[in-house]
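One structure coming up, written as structure tokens, with questions to follow.
Here the complex is missing one protein chain, while the rest keep their positions.
And now, chain A:
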Amino acid sequence: MSIHDWFKRKKETQYPAYARERLDIPGNLWVKCYKCNEAIFARDLEANLKVCPKCNYHFKLSSAERIEQILDAKSFKVINSHIKSTDFLNFVDSKSYTQRIESTLLKSALSDAINTGTGKIEGYDVAIGAMDFSFMGGSMGSVVGEKIARLIELAIEKKFPVIIFSSSGGARMQEGIMSLMQMAKTSAALGRLRENRLPYISVLTDPTTGGTSASYAMLGDINIAEPGALICFAGPRVIEQTIRQKLPPGFQRSEYLLEHGMLDLVCQRDKMKETLTKLLKWFSRQEVGIPKQ
């Protein structure tokens, strides 16, 4: 399968599913913004990189949309999409994990909650991962952990910087302790990347919580967030239940984290590629010292 086919397949199968699930589009023409409730012409929203023109709400993106927005056209080469989740605990809640995986696979045409590969940003080689919140809430199980570890190991081999776009509710409970161990695995792999002096840029998008934020998402040399994203360890509801008091306004949103020193910058979606390019250029420069003139 060529890269071109891969994109074509994504376009055909993925977007309508996204539209049905995530966007309330009467007749596919108008979208209601989740934040300001304004009706937006679907094509305008699309043209605006899925950012509400009225209130700047950043709609969630699929991994395919993200990759299309960030990477140079046709530069993406997917890796490890053959790695699939398995119900090794025979986990059953309201339905079995096996059924959950199967029905998610059917409706989303994704292989799991992260898509990884290599590609170029304004010509700079990168190893890139983009998460899909629509795949079981972007939860991190064995597959997500393994794909991230392999992505980092490939980056070390090829001497590529790593960029990961997170969007995840945290660990995948249906994999029990094994989901927790993915935090250790991915963080250890990032340690190796750092030992090899290769940069890691973490982009935190709405939402990045729990085990994902407490591992690879917070470990960037550079941590960038999209505006208004929920970024936290414990979710607001858990905290409210624990402390039994109201949370401060803007709590656990990107801007709040920036203010508290947890992020390097908050970056608008339409400036993301430009920002990443500047950083990649900076990291890739070989010159040492300052020229005289």
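Keep in mind that, in the parts below, a residue touches a chain if its C-beta (ideal position, glycine included) is under 8 Å from a C-beta of that chain, and two chains touch if they have at least 3 such contacts; residues count from 1.
Rule of thumb we're sticking to: contacts and distances are computed from a predicted model.
J.: Given that one chain of this complex has been left out, which of "Acetyl-coenzyme A carboxylase carboxyl transferase subunit alpha", "Cytochrome P450", "Phosphate ABC transporter ATP-binding protein" or "Spermidine/putrescine transport system permease protein PotC" is its protein name according to UniProt?
T.: "Acetyl-coenzyme A carboxylase carboxyl transferase subunit alpha"
J.: Which candidate, A:82, A:197 or A:285, sits in contact with the chain we can't see?
T.: A:82
J.: In the complete assembly, which of A:36, A:73 or A:238 touches the absent chain?
T.: Residue touching the absent chain, from the options given: A:238.
J.: Can you work out which residue in A:134, A:167 or A:182 touches the chain that's missing from view?
T.: Considering all chains, including the one not shown, the answer is A:182.
J.: In the whole complex, not just what's shown, which of A:134, A:213 or A:254 touches the removed chain?
T.: Considering all chains, including the one not shown, the answer is A:213.
J.: In the full complex, which bits of chain A touch the chain not displayed? Write them out.
T.: Residues 82-86, 88-89, 91-94, 141-143, 145-146, 149, 171, 173-185, 187-192, 194-195, 210-211, 213-219, 231-234, 238-239, 242-243, 247-248, 251-252, 260-262 of chain A touch the chain absent from view.
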